[in-house]
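With one protein chain withheld, the remaining protein chains of the complex are depicted in position.
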Amino acid sequence: MAARYDFASDNTAPAAPEAMAALAAANTGFASGYGSDPVTTRAADLVRAWLDADVEVRFVASGTAANALSLAALCRPFEAVLAHRHAHVCTDETGAPGFFGHGLGLIGLPGASGRIDPAALAEALGAPDVSYRQSPAALSLTNATEYGTVYSREALAALTTAAKAGGLGVHLDGARLANAAAAGFDVKTIRDLGVDLLVIGGTKAGTPPTEAVAIFDPALARRFDARLKQAGQLPSKGRFYAAPFVGMLQDGAIVRHAAHANAMARRLAALCPFPVRHPVEANGVFAEMDDAALARLHARGWFVYRFLDGTVRFMCSWATTSDTVDELSEALKAIA
Amino acid sequence: MAARYDFASDNTAPAAPEAMAALAAANTGFASGYGSDPVTTRAADLVRAWLDADVEVRFVASGTAANALSLAALCRPFEAVLAHRHAHVCTDETGAPGFFGHGLGLIGLPGASGRIDPAALAEALGAPDVSYRQSPAALSLTNATEYGTVYSREALAALTTAAKAGGLGVHLDGARLANAAAAGFDVKTIRDLGVDLLVIGGTKAGTPPTEAVAIFDPALARRFDARLKQAGQLPSKGRFYAAPFVGMLQDGAIVRHAAHANAMARRLAALCPFPVRHPVEANGVFAEMDDAALARLHARGWFVYRFLDGTVRFMCSWATTSDTVDELSEALKAIA
Amino acid sequence: MAARYDFASDNTAPAAPEAMAALAAANTGFASGYGSDPVTTRAADLVRAWLDADVEVRFVASGTAANALSLAALCRPFEAVLAHRHAHVCTDETGAPGFFGHGLGLIGLPGASGRIDPAALAEALGAPDVSYRQSPAALSLTNATEYGTVYSREALAALTTAAKAGGLGVHLDGARLANAAAAGFDVKTIRDLGVDLLVIGGTKAGTPPTEAVAIFDPALARRFDARLKQAGQLPSKGRFYAAPFVGMLQDGAIVRHAAHANAMARRLAALCPFPVRHPVEANGVFAEMDDAALARLHARGWFVYRFLDGTVRFMCSWATTSDTVDELSEALKAIA
Partner (left out) sequence: MAARYDFASDNTAPAAPEAMAALAAANTGFASGYGSDPVTTRAADLVRAWLDADVEVRFVASGTAANALSLAALCRPFEAVLAHRHAHVCTDETGAPGFFGHGLGLIGLPGASGRIDPAALAEALGAPDVSYRQSPAALSLTNATEYGTVYSREALAALTTAAKAGGLGVHLDGARLANAAAAGFDVKTIRDLGVDLLVIGGTKAGTPPTEAVAIFDPALARRFDARLKQAGQLPSKGRFYAAPFVGMLQDGAIVRHAAHANAMARRLAALCPFPVRHPVEANGVFAEMDDAALARLHARGWFVYRFLDGTVRFMCSWATTSDTVDELSEALKAIA
C-alpha cells in the first residue's frame, strides 16, 4: 500500500494546470535575466491589479526566504519581531528570521486558533524598551492563519493600527492568502492596513515553487534586488518564477482553486468523526485524535502530522477531490 | 527592433525540452515534501551515477545560495575562502558568501583566463596565520571557469592537493560543469580530487532554476537539510527542483547540450572579427572590442556585457543555433 | 537622598583592591600586544592552577561576548543551545548568542531556582532531529545560577553526561563561578565534567571589566584569537584584562571575596521580613514583595529590580558590608 500524502500539507499537491501552462508558454525564446523580462513585468502587473495597489513586486523561490528577508528588512539584529507563537516564522523555518536577520529576535504571542490576541499585542507593545532585551520593531501576521482561520479586515486593522502606533513595521505572511481571499478577505484592503511587506504564496496555492513579495513601503524597495541577490533569491531565469503567477492570476485561478480547497476542508470537517478544534474558514481541518487513532490512520496509509497544538492536521488543496475526502472520511470512521 | 539577449548569458535561454518534459512528468499526484519524494531520489541517483561517487545530493533554487552555503559549511566567519579574483563568488553574488557565512572573507587570487595560478595559491597558503587577518579555510574552484576555459584533471589536482595539504576544504563551483564535461573533463575524477562540496549547475545547462549540491565529505552532510531550510533553500515541492535533473541526466542530455553550446562558441570565435582573448574551451567567447564598437553592436540590438577583464563576453547555450551565430557574426563584421 | 545601588546587582560594586593593585602594578613599561605579554601569561597560569586543568585561557572585555562567542563556537546557525529559560544568555543579553552565532537558536528549559530540570533536558535531547527546527548542539549551564543557587558537582555531571551522550557541546557560564566555589563547588572538578568552554566572571567577582574564557576542548582553541579579534574581543593592551585576574587569583582573593558576598546574602536573608523564595546558596536573595512594597523601598532610595520570576532581587558583592545589610533590612522592616 502506497503512502498517501494528499492531506499531509497543501504543498504535497502537484502544480495546477494554469500554472504549468503559463510556465510552458513562458519558455520560448531568449529573455533578459534577473526579473527584467516581460513575463515578470506581466506577473507584477497582475499582482498589482489583484491587490489594487501600486506596489513593487518580486518573485522568489521560497516562502521561508521571502518571510525572513521581509523581517530582516523591517528589523535590526538587536530588535525583535512580534508574531503568533505558532506562526510559521516561529516554528517551522529553522530560525530563518534570525539567520537572514543576523540574530533578530522572535517574540511569540498567544491567541486562539492562530489569530494574535490583541491584548497580548498591546502588552508586548507596552513593555519597557530596555537595552538588555530585543524590543519589537515589526509585527508579523499570517492570513489565513496556521490553524485555518481567517482574520477579518477589522481584526487585522486592529492589530496593524496598534503596531503602527508603536512605530513597528508590518509583515503579512500570505502563504495562504488565496485561501483567505476565497474565504472573503478582500485583498484590496491590505493596501490600507499599514502592511509594509506582503508575501503571497504561490506554492500552497498551486504553483511550482515560487512566491511573490509585494513591497508597499517604497523606502523598503531601495536595493531590494541586491538584498535578494545576496540571499540567493534573485533568479537569473526570472520568468520561471513569474510565469506561474501569470497563470494563476490572469483569470482568477488562484482564488478559484483556493475556494475549492476551502470547500474540501469544510466537507472533510462535516464528515470527520473526531472533534474539530478550530473554525474551518480556510483549507485546514484540525482534529482531536489520540496517538492510537493516529497510528491506525497511518497504518491505513494516510500520512498526516500532529500539529503544534496537539491536534492532527488535514490540509486540502486545489487538487483535493471530493472523492478523496470521502475516502479519507471513511478511513477516519473506521479508525474512530 | 527587439533587443536580442541570445549571447548575453547562458541563462537567457529557455529550458531544454528534456528538462521541461521531466517537469511535466513529475507533476502528477501527491508527493511528500522537502526532498523525500521519489523524483528527488531518482535525480540524486542519477547524479551519483554521473559522478560515479557515493555522495549526498540536494537540489536547491539558486547557484548563489548553493555556493555560499557550501562556503559557509567549510569556513568559519573569522576565516577566508581562496578563489580566483574573478570567480563568480567574488564578483557577481553581491557578497553572498559573507552573508551566508556571517562575514567570512574572500581572498582573490590571480591567474590567466580564470584559472588560479598555482604559485599564487602557494603564496596564499604560506601566509602567516595571524589573528588580525582572516586566514584561509577553503579553496573555491570553478570549472569551466568564468573565462570559458577548462581545468584539466591534473591542473585541478595540483590546486586541490595543495589546498588539502594546507588543511583547507575544497568547493567546486560547477555552474558550467556540463560545459567542462563536454570539453573533456571527466566528472568521475572529481571524487578523487579532494572536493568536499560540488555545485552542479542546472540553470546554465538548460533547466528551469535548479542546482544540485553534491556532498563528498559525509561529515558535512549532517543536518544539511536544516542548513538548507534555514537558508530558504529546502523546497517543499522538492520534485520541481529534482525533475529537471532527471530529464537532463537520464539520457545524457546535459552533456549533449553543453557540447552543442561549446561548439557554437567555437563557431563564433572562428567567425569573430575582433581578437578573442581567452582559449575557447567551453561556451564563452571573450572579444576585445572598444566602447564605440560595443555601442554599435548594442545599436543593432545585440545585448552583451563588458566583462571583468575588459573584454566583451558572448555566451552560448543549448539553445544557440548556428544561424544565430552566423547572424551575430555578420553584425560583428558590420561594426568591426 | 541619593539612590543606593548597593544591592541592585553585583556589578554595581567598585573593583576590589587586589584587582586594582594588580592593574597598577601591570601598568609599567612597554608590553607586546594582543595577549602575548607576561602579565597575560601569568594570569592564564593562575587560571590553570585554580582549575587544575591544562586549558587555553583568554581574557575578554565582556561576559555577554564571552558567552555568545562560546556558544557560537559550539553551535552552527541552524542548531540551537539548550539553557535554563531564565539563564542570562536567554534573557539579559539582547539576543547576543543569535548575533554572534548568526541566528543560532535558544531553547529555554524549565527548572526550579535556576537549575535545569534533568527531565526537561532529557525531553529536549529526545526530540526528533527535524530539518524545520533548530536541533540542539550545545548545552549552556550557569553556576552559580541566576537565582543564587549552586549546582553540586553531581547535579552538573548528570546534565553534562546527558548532553555529551547526545553529542552536544557544553558551555558553562561562570559569571558567578567564584560564588559557587565559595559555596563549596570544587572548580577543579569542571575538568572532568565534559565542559568545553568555561567563562569565568571577573566583573561580578570584583574586577574592573574583564572575563576569562577557559577552553577545555583543544580543537576549539584553533584560531580562537582570530575569533576574538573579529568580534572585537582581543584587546591590544591585553595586560589590562589579565592583571585583575592576577590580583584576584594569586592569593585566593576571588573566593575570599565571594565567600564574603555569600555570607552577606545569608545575613540579609535571615533579616529579611519578606518571604525568601529560593535557597540562598550564593550571593543573591529573592524576596516576595508586592508592587506597593517595592515602591516604598524605592522611595527610601534603595534601587533593586523585580526579577524574571516576579521576586525582587537583592545581590551582594565583595563590597557589601554587614552595616549596609543591616541598613537595608531596617528599611525592609519599615516597609513590610
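Letters are used for the chains, namely A, B and C, taken in the order the chains are written, and counting of residues starts over at 1 for each.
Keep this in mind: contacts are C-beta pairs under 8 Å (C-beta built on N, C-alpha and C of every residue); 3 or more make two chains touch, one makes a residue touch a chain.
Bear in mind that the values here come from a model prediction, so they are computed numbers and not experimental data.
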Practice problem: In the full assembly, spell out which visible chains the left-out chain is touching. | Solution: A, B, C
Self-check item: Identified contact with the non-displayed chain, of C:22, C:51 or C:96
Solution: C:96
Quiz item: In the full complex, which of A:68, A:228 or A:272 touches the chain missing from this view?
Solution: A:228
Self-check item: Options C:22, C:43 or C:61, residue touching the unrepresented chain
Solution: C:61
Quiz item: In the full complex, which residues of chain C touch the absent chain?
Solution: 3-6, 8-9, 11-15, 20, 23-24, 27-33, 61-66, 68-69, 93-96, 99-100, 203, 208-209, 226, 229-237, 240-241, 303, 319
Quiz item: Which parts of chain A are in contact with the chain that was left out?
Solution: 34, 76-79, 102-103, 129-135, 223, 225-230, 234
Quiz prompt | Interface with the undisplayed chain - residues on chain B | solution = 77-78, 80, 91-105, 131-134
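By our rule, only the chains that are shown with their structure count from here on.
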Exercise. When you average C-alpha coordinates per chain, which one falls nearest the overall C-alpha average? Tell me, please.
Key: A
Quiz item: Where the centres are mean C-alpha positions, what is the separation of chain A from chain B, in Å?
Solution: 32
Practice problem: Would you kindly tell me how far, in whole Å, the mean C-alpha position of chain C lies from that of chain A? | Solution: 42
Quiz item: What parts of chain C, by residue number, touch at least two of the other chains?
Solution: 77-78, 102-103, 131-134
